[in-house]
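Just one protein chain is left out here, and the rest sit where they should.
Note that the chains take the letters A, B and C in the order they are written out, and that residue 1 is the start of every chain.
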Amino acid sequence: MATTGSTSDEVLDTDEGVGEADSEIESRVGWRYTLGQVKGDPTALAGLVVICFMSGLAAFATLDAVVFDYLSEYAVFAQFGMRKYWIAETFWISPVKEPLGARRLLPPAPLDNAYGQGTWDHPLGTDDRGRDILVRLVYGSRIAISVGAIATVVGMVGGTVVGAVAGYYGGWVDDVLMRAVETLYAIPFFILVLSFIAVFGRNLAFVMVGVGIASIPTFSRLIRSEVVSVREEDYIEAAEAAGVRDRNIIARHVIPNSFAPVLVQGTLQIGTAILIVAGLSFLGFGVQPPTPSWGQMLSKSRGVMIENVWFSIWPGLCILVTVVAFNMFGDGLRDALDPRLKN
Amino acid sequence: MTDPILEVRDLQTHFFTADGVVRAVDGVSFEVYEEEIVGIVGESGAGKSVAAASIMRLVEDPGEVVGGEVSFKGEPIVEFEETEAGTRRPTDAMLSNREMRERIRGREIAIIFQDPMESLNPVFTVGGQLREFIEINRDVGESEAREIAVEMLREVGIPEPRERLDDYPHQFSGGMRQRVLIAMALSCEPSLIIADEPTTALDVTVEGQILEQVADLQEKYGTSFIWVTHDLGVVAEICDRVNVMYLGQMAEQAAVDALFHDTRHPYTDALLDSLPRPDRTVEELRPIAGVMPEAINPPSGCRFHTRCPDAREVCRQVNPDARDVSESDERPHRAACLKHEDVFHEDYWSSPPIDNETDSGFAVGRTDAGGSGDE
Amino acid sequence: MGIYRYTIRRLLQAIPVMLGVITITFFLANAIPGDPVQILLGPSPSQSEIAAIRARYGLNQPLWQRYINYVLGVLQGDLGRSIFYGERVTAKIAERMGPTLLLMSSSYAFAILTAIPLGVISAKRRNKPTDHASRLVSLVGVSTPSFWIGLMFILVFSFHLQVLPSTNLVMPWANPTEIRSAATRLDVLVMSARHLVMPMVSLGTLQMAALTRIERSSMLEVLSEEYVQLARAYGVTESTILRKHAFRNAQLPIITILGLQLTSLIGGAVLIETVFQINGMGKLIVNSIFRQDYPLIMGTTIVFGVVFVVGVIVTDLSYAYIDPRVTYDEVD
Partner (left out) sequence: MSDTRDPGDATGQAGRTAAGASAGDDPLLRVEGLTKLFKNDSGFLSWLTVDRDADGVPVTADREWVRAVEDVSFEIRRGETLGLVGESGCGKSTLARTLLRLIDPTEGDVYFEGDNLAELSGEALRRKRKDMQIIFQDPQSSLDPRMKVGPIVEEPMRAHDMLDDEGREERARELLSRVGLDPQHYNRHPHAFSGGQRQRINLARALSVNPDFVVCDEPTSALDASIQAQVLNTMRRLQEEFGLTYLFISHDLSVIRHISDRVAVMYLGEVVELADKEELYENPQHPYTQALLDSIPVPDPRESETRGVLEGDVPSPIEPPSGCRFRTRCPELIAPAEYDLTDAEWAAVRAFTRRVVRHGFEMTTQADLEAEFFGDTRPGGPAGEALDRAFVLLERKEPDAAADHLRDSFIEPSICAREQPSYEVDPEYGDGRHFCACHLQRDEELTH
């Protein structure tokens, strides 16, 4: 439908461009419709499946690493033996502890190298301290997904507020806000995040907030231009002419109609944020050892690359697959929400 | 009468969309003689622009010319033959894409589009674009092409043409840009110019200027025109003969005076009745009932029967082609309406009438799945 | 055509932005917890030592005074003195600028030279296997961490195949006499190229992928424009349409994006310099964060800001050069 709707109509010499506008409007109506579009797009669907899988892993890891840790402070739970990495340590292997007598840099299961024969106990091998790579990858997904998502939400909320206010009110409000945003934009993203970390410290929370704040310009510029164009629509003017109050116009017309591209950008931005955070961990900013994260694992692998190539391949692949998934889903979402951009 | 320079027979252009096949042009025939202006008129969705593009073989994906014949001065632009399997394929004689490009496009048939802003490339000067097309189609060198361009711009009424050659399209007003496009078409000295709603985007006073100019230039150069428009006023003004299209098919074809004063098709009639007039006060407009059905799912029988005030049961069954209904001594006047019973030999008058309600907007709604414009 | 006037105005517009960058940087840097003096002098220095250092770096003045001094200093080309190195920040940056600029510009060149043909071909053969392949490449390209690509390159080409060096970037303008195993200028150039190729490709891949996507969609859009259809109607050949009528217009979005992508190029450069141990600006800023050397953090941030702003201005001007509509309203 989206593939052909606009093209087939345009050619029917529609003097008013009915066709094009039609499919655009069609596309903007209803989430159910959007979801239907995404379902019909195998690439987007594949992306969604991977995202769900990774998010599931991350949710599990968060439960085990964060929720249990928090709850274990209460005697009620502690008496069951609840503790950080409770599930992992009870049913599997600890992602953080170096097991006694562990063999370091074991290769993946069937392979053989100078450090020994890989075993199915450690399907992906072990790291430089003898910890199982697979379990660390699983618990590392928590950092990637949560940091990506939280940073994006921070940027999205901040950007939406700034952009919507600037776009709707225009005039000097717009001038001041957008000038500030442009200044922020003039400091390269990564450098801005680095300065942030320099100020507030290297820990995870500040990395998330830093990445979020650094992405505010992207979102605010986007939503501003969207709001400005929605504002030009006649139905906004019609609502004004009917005497609808400003706040109702914004809530009922402006925001719902300008939100779609923000959603798309948000999806893509999660992928970008994951890349950025991985880069920061690689440099040593962000989550600190022994908590596992993909970027940090890559950083550790540098010293032992010759001995064990696998150590540096698995985390990279995890990042790649996750980010590809977000990009595929984001592209599909964009096609569904705005078929004009689909090529 | 001499042979027509352009002959279109049973042309079919379909669009293959995910929702189904849109029969944008479904069996259209007409011809263009030398030194005349032929109008193709119809409302949105009638398929008139697609018909025009099909003549040049410029229909874009997912559209395709799937049947019929177009011949220009004897050369087969579109020609199909049946294969053993019963499918159609282009004949060997049909001009190749290369031949179309080198012999027909620009050189023999030029085109003017509706939107003068979109038709000129914003990053090249007007002179550069004119010159390129002249060089390609007139086999002249750069400096000569430049002279032709200046001359032609002057001809279409652009002041200071030599200076303006180096200007970019955005430095011209809408009317001036449309003049540039007319100059572009004329300067290639084609035999036929297809003008696709060339004055629709313009203001009425500018439109008046351009219509007058085109009439003068047409006389001077003897070029034939196909003038595609939705405006019956423009048709009355400029055309010699008119083809009225409805939903991909021809409704009526006649000389301009006969079309307006001896109308033979209920659609043309209804269209004329629904128009407010500038020259006299019309107290009561008589609109056509309902909306144009979708080309993806056209009504059975006569395409117009769902809205036709004269529709009868037989119109649901039989889809008439446009046949000559003129008295013998007149110029041909073709109409696709069964009420000309002596020509179509269907029992029209004895068939029970269908009641199409007038002045109501809701009888014919759109289906939820509908995606195409339906007006 | 008011291209001159347009240039002036674009430069003027950059001034408040740069002032803003300096302001943000200054206040961020001054919010850094921990006392730089302590880092400098180690644990338990004497009061007089502290006072002397504070006076030397102007730390005894109130914040607004230091801000004004700093802005005035920047305007005169003075970014202060590095706490760790003790050198002038400008000198340190000048020393490290070369490798970073070389890396960034070569990556951009690589990205542009590969992306444009890839995008054009992709658009021309839309939905054909070539297109699918090119789209897959760009999808993977935008999703792969550049530093990981760098690591994989080192693994393959330096460790296993041992064909390319992984560290010690040689600058092409280095003096042959100072380089071991290089006798002539040509040797230096070859050496430099061999050093540069892996960082260049790792850093450029993301840009290449992003540009390919834009080139493709922009080309497709232009190809559906009415003026392209008109050229076709006048018998212009498909290759001329692609080369002339569509190509120039399709580059307009690319030019804009080139300026904006600088921001991710700079970020990538920081990582790539770490991976390949290149002594450039990126490593400098990372190290100065670890050392809390805030004059150096401020200095490098501002210089990166300048690089970005200048880059955006340059792309704007080239846009204006290609698209006559931009400067149309400028009065000479």
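In this section, a residue touches a chain if its C-beta (ideal position, glycine included) is under 8 Å from a C-beta of that chain, and two chains touch if they have at least 3 such contacts.
The structure displayed is predicted, hence computed values, not measured ones.
When you scan C:121, C:233 or C:309 for touch with the missing chain, the hit is C:309.
The missing chain, though absent from the display, is touched by one residue of B:270, B:311 or B:325; that residue is B:270.
Residue in contact with the omitted chain (choice from B:132, B:237 or B:310): B:237.
Looking at chain B, the residues touching the absent chain are 43-44, 154, 159-160, 163, 173, 175-176, 203-213, 230-238, 256-257, 260-261, 270-272, 274-279, 281-282, 284-288, 291-292, 307, 359-362, 365-366, 368, 370, 373-375. Residues of chain A in touch with the missing chain: 15-16, 18, 21-22, 25-26, 28-30, 170-172, 174-176, 178-179, 182, 185-186, 221, 225, 233-235, 237-245, 248, 252-253, 256-257.
In this section, only the chains that are shown with their structure count from here on.
Per-chain Cα centroids separate chain A from chain B by 52 Å. The geometric centre of chain A is 24 Å away from that of chain C, both derived from CA atoms.
Residues of chain B found to touch two or more other chains are 60. Residues of chain A in contact with at least two other chains: none.
Contacts from chain B toward chain C in the complex involve residues 56, 58, 60, 101-102, 104-107, 110-111, 113, 115, 118-124, 132-133, 136-137, 168, 170-171, 184, 188.
If you check the complex, the residues on chain C that touch chain B are 224-227, 229-237, 245, 248-249, 322-325, 328.
On the chain A side of its complex with chain C, the touching residues are 179-180, 182-192, 194-199, 201, 271, 275-276, 278-279, 282-285, 295, 298, 301-302, 305-306, 309, 312-313, 316, 319-320, 323-324, 326-328, 341, 343.
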